[in-house]
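The block that comes next holds chain A.
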Amino acid sequence: MLGSSVEIRNVDKFFGDFQALDKVNLQIKRGEFFSLLGPSGCGKTTLLRIIAGLEYPDSGDVLFDGISVVSIPANKREANTIFQNYALFPHLTVFENIAFSLRLKKMSENEIREKVEKLINLVRLEGQENKKPIQLSGGQRQRVAIARALANEPKVLLLDEPVSALDAKLRQELLLELDNLHDQVGITFIYVTHDQAEAISVSDHVAVMNNGRIVQIGTPYEIYESPADRFVATFIGETNLMKAEVVDVNDEFIRVIAKGLGEFSCYKDKEVSKGDKILLTLRPEKIKISTKPLEGINSFHGVVEEEIYMGYQTKYFVRLDEGYILKIYKQHVNYLLDEKIIHWKDEVFVTWNPNDSFIVEVEKG
Partner candidate 1 sequence: MKYITAYTLWLVVFFVIPLIIILSFSFLEKTPYGGVNFSFSLEGYKSLLTIGYLRILWRTVWISIISTFITIIFALPTAYYIAKSKFKNFLLLLVVIPFWTNSLIRIYAWIFVLGNNGIINQFLKLIGLVDSHIQFLYNPWAVILVIVYTYLPYAIIPLYAAIERLDNSIFEAALDLGCSKRKAFFKVLIPNIKAGLVASIIFVLIPAMGSYAIPDLVGGVNSKMIGNEIARQLTTAKNWPAASAISSILTLITLLGVIIFVKSSKKEVLN
Partner candidate 2 sequence: MKKFWITLILVVIVIIVTIVAIPKKKVLYIYNWEEYIPQEVIESFEKEYNCTVVYDSFASNEEMYAKIKAGGSGYDIVFPSGDHVSIMKKEGMLLKLDLSKIPNFKYLDENVLNKTTYDPNHEYSVPYMLGSTGICVNKKYVKDYKHSWSIYEDERLKGHMTLLDDMREVLGGALKYLGYSVNTTNPDEIEQAKNLVLKWKQNIVKFDASSYANGIVNGEYWVVHGYAEDIFQRVPEGEEENYDFFIPEEGGTLWIDNMVILKDAKHVDLAYKFINHILDPKNAALIADFLGLPSPNVEARKYITTEPIYTIEELKNCEFIEDVGEYIDLYNKAWQEIIM
């Protein structure tokens, strides 16, 4: 199977007065695993339904392999959908659900049998052929939905929050399976989710959406490490947001002064000038914490206000001397046996590399 490239051009969609999509542009490469990520109501599902042909854009265009498909109805588009609740046909068996599109194509009984069996093997549903959807577990239902969609040999597979109805552990498993499946079938996957962890763990590219707009498109790494704005920074993972004023500008770095923190350096990833008010984001795991004084350009002293033990790491909330509360994740590595475990009310030293903070908003001063 071969996937299609998908392009969205200037798509607008209104539901009454509500604008669900606002000038959306997207380019998805052939065979990519692409995620649409955003909070509920951001328009990601609407966009998916427009790609599927279940909704029509009010303006703009949708192209598969460079050819407009807007005028092609859902039943003729080479895209198939895994619905959020799987939408299996309750009156048909697993076998017949998967064979549904094949029967519409009037294939011979032998061909159908052969094809369905292949798909059943692919999604590992052997022995469940004659069960009705109601007799299956959530994970099995999802697999039927996938097999049913793949049976139609789509060039694009659209997945609408396919694992959201499952419990956390199963979700991880199925996500991994989806990833493997994607590698096997090689078609384009467009995956809609509100869960940033899902999106960044499986996707080649992620588009983050908010209020009907695409805020950032990039690889999971780019999205996480250099969020384009405050929304992306806070929506994906946890972060420390710091308001600061630029006091000095160099070639690569700037000096800023922030209330509650004092003066420190950071990487100049956006063009700023002296006097600008900026918003910085700094991921909690980038900060080093120790009971001993630490060397570094950005070094602060504070007291642990709260400590949350999470097994693989501990979350600390450290109140700096000047009042700012910094969120810090510390992995439990313990290379040095003499390193003291930090506890509540301990006095600590913290530091971070100026390269690790990013400017997400600039207000010219």
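On how the list was made: all candidates are chains of the complex that A comes from, given by their letters.
Here, a residue touches a chain if its C-beta (ideal position, glycine included) is under 8 Å from a C-beta of that chain, and two chains touch if they have at least 3 such contacts; residues count from 1.
Predicted model, so just to flag it, every value in this text is computed and none were measured.
**Q** Quick check: counting C-beta contacts as defined, which of 1 or 2 touches chain A in this complex?
**A** My answer, from the options 1 or 2, is 1.
**Q** Spell out the part of chain A that touches candidate 1 in their complex, as residue ranges.
**A** Against candidate 1, chain A makes touches at 52-54, 73-76, 80-81, 83-85, 87-92, 100-101, 104-105, 148-149, 152.
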